[in-house]
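First up is the structure itself, then whatever we jot down about it.
Moving on to subunit A:
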Amino acid sequence: MEITLNHYLILSAVLFTIGLIGALMRRHIIIMLICLEIMLNAANLNLIAFWHYGPNPIMLHGPLFTLFTIAIAATEAALGLALVLAIYRHFKTVDLEQVQDLKE
Partner candidate 1 sequence: MSLIAKGILQGMAITAKNFIQSYYKKERLPTVQYPEEKSTVNQFTRNIPFLVYDGEDAIDGMRCTACKLCEKACPPQCIYIIKDTDENGKPIKRPEVFDIDSSVCMSCQLCVEVCPFESIRMDSEFELSNENRFEGLLINRDELLKSNEYYHEIHPIEAQDTDDRIAAKIAEAEAKKKAREEKARLAAEAKKADAVMKNAKVAAVTEALAAKAPAAEQIQESEAKTGVIKPEAAALGTTEKSATKAPPPEPVSKDDQASTPQTKESKAPGEDSEPKIF
Partner candidate 2 sequence: MTVAFYILAAIAVLGAVMAIALRNVVHAVFSVLLFFSALAGLFILLLAEFIAAVQILVYIGSVGILMLFAIMLTTKVTGDPTHNLLSRGWAWGALVAGALLLAFLVPLITQTQSETISKLSNFNPSVKDLGMILMDPYFASMGVIALLLTAGLIAAVVAASSASEE
């Protein structure tokens, strides 16, 4: 069977949902960051697939936007993990449910 755009879209949707489920279910802070990355990557796949099967691939919009997304995701990861370290230093835990105090 020929691979169509819908295959990629379904795959992307499944991956996004897996990421979302993980983000909502797990309580480990790094796992949550991983889930965010999974969701962003699923979106990237979508962008590239739309570009590949899209009407005007010469303009290279797909790779361009994916590049931007990747840059943003990298920033997010770096900043997020720095925050993880800061939180861990402060609360001595990586369990997000135990990070409850506003004060101190």
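Behind the choice of candidates: all candidates are chains of the complex that A comes from, given by their letters.
A few notes on this one:
In the analysis below, a contact is a pair of C-beta atoms (placed from the backbone, for glycine too) under 8 Å apart; a residue touches a chain by one contact, two chains touch by 3 or more; residues count from 1.
Note that this is a predicted model, so its numbers are computed, not measured.
Taking any copy into account, the candidate from 1 or 2 that touches subunit A in the complex is 2.
The touching residues of subunit A, counted against candidate 2 in their complex, run 1-11, 13-28, 30-31, 33-35, 37-38, 41, 44-45, 48-49, 51-60, 62-64, 66-68, 70-79, 81-86, 88-90, 94-97.
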